[in-house]
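Only one protein chain is missing from this complex, and each of the others stays in its spot.
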């Protein structure tokens, strides 16, 4: 009972952090300052030229939402918690909470000639984020088994393999982005779409 | 059981996002900078001249609150969830989270001669928001029926018709706003009031 | 069952809004910009001269916290909800969400010669807030009785009388503040302390 309550509260706290991180993303899109606007056309153009901000917002919103869906699905298959799991989950949340910063960085620099460091930085955060998922999956089984019987070894191994795969791709794409920033970014985006699709196909 | 828990968590996450988006609206109202104030009258005038910010805040607060009431009422009539529904709900939340930006835009430009693009932009977000509701209602029945027996086909069809109607009105009002910005805005506001009234009349 | 669930979700949403509004208050306290600091003493002085910000933060934090305690206690004595109650609660939340703005205003102007409009504005928000509580209490009984048997008529009347009293005091203090701003403010503060004390004495 207490175990179960403890797990529920961890979920509620995690949901809160996911919800806030995903909502704070909007603060990155800034209203064009009125001093710079001298005609209706100016404002229309200013709103169009905010596309890097819209793009960064949608990209990160999608990324966090997909991760929330995964987190949600995993938690449905657990029935207890452990201290190491609390901290592994906490580290995962730290990487989620961090996303608004690289998102704002990407929005500011993606269509400038200094895009490379912004893309590499965003990629590095994705790598650390994938590593946090690795710790998260690890803490599900050690030191205590937290899974319900519905969460088979096979399923856990399958999920872990996807995670290794993601970790590898993010790392490669981020290194590649040092020379070919936009290619690296596109690989990252393709991966988001792949996750979303995978999670739609998987039987419930 | 797991189905039900999954639905509850989706509700909790959605509530968190609604609650944060509605609260972030206040950040758009900026304190008049002290450098621009040289007398008590200056400050009184500055506070009065913030009326576009107050208006935009109330307008968006009302809009998000009414949508939360609808969301809340629909969820009371569901008893399970599906992956497509998770993403349809996620897309709906994206449009909710986006509102603080057009709200701040409206506050900055509504009483300038550049109001048109701000009003059209706000209207376009409302159109996309209505479209997100369309996907949301669609995902209630496909690929899996998520409704309880208390949620009749008739009721769902009635709700969907209101949604088509709203979509049509928002689209027309937004197009109209290109030539008559304030008329377009007033139609939008009238629609909010209509929703609020409708939801009050409907039997519980 | 559905009634009860509906009430629980309303609580969760309200809690989220209270929690966010109370936390956003901290954004009003700004770090002294490094350009203005030329010695350790400068920074110490700058931190001391932030006292209006600390004061406004504590004052509003206390005010919102006390109201959350009241809200929490009332909800413990309800067992259903109604549409009008949803909107009355929504209007109450609107006034709660609004507080970060007058708080920032108070912080900026309280120790300047332009304090009067800031104090009167804060007072006016308190008056509207007290009015929102009035609607909230009203909606508990009309059009549907939402109370459990543990919530007696006598208790509701007692609470309503306190609310009338608060409404009267806030209104008077706010009008008084036009001529004697600091006296008006002190009456408001005294009232917060009184509420906190009252809620401590009342038997659980």
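Just so it is clear, A, B and C label the chains in written order, and each chain counts residues from 1 on its own.
The rule we apply is simple: a contact is a pair of C-beta atoms (placed from the backbone, for glycine too) under 8 Å apart; a residue touches a chain by one contact, two chains touch by 3 or more.
The model shown is predicted, which means the values in this text are computed figures rather than measured ones.
Visitor: If you put the missing chain back, which residues of chain A would it touch?
Guide: For chain A, the residues touching the absent chain are 2, 5-6, 9-10, 12-13, 16-17, 19-21, 24, 27, 82-84, 86-87, 90, 93-94, 97-98, 100-101, 104-105, 108-109, 112-114, 116-118, 121, 144.
Visitor: I need the residue numbers on chain C that touch the omitted chain, in ascending order.
Guide: Touching the missing chain: residues 11-12, 15-16, 18-20, 22-27, 29, 31, 34, 37, 39-40, 42-44, 47, 57-58, 61, 65, 68-69, 72, 75-76, 150, 196, 199-200, 202, 204.
Here, only the chains that are shown with their structure count from here on.
Visitor: Rounded to the nearest 5 degrees, what is the angle of the rotation that puts chain B onto chain C, matching CA atoms?
Guide: Between chain B and chain C, the superposition angle is 90 degrees.
Visitor: Please find which chain has its CA centre nearest to the centre of all protein CA atoms in view.
Guide: Closest chain centre to the overall C-alpha centroid: B.
Visitor: Return the distance between the CA-based centres of chain A and chain B, expressed in whole Å.
Guide: Centre separation, chain A to chain B: 25 Å.
Visitor: Please output the residue numbers of chain A that touch at least 2 other chains, ranges allowed.
Guide: Within chain A, the residues that touch at least two other chains are 16, 20.
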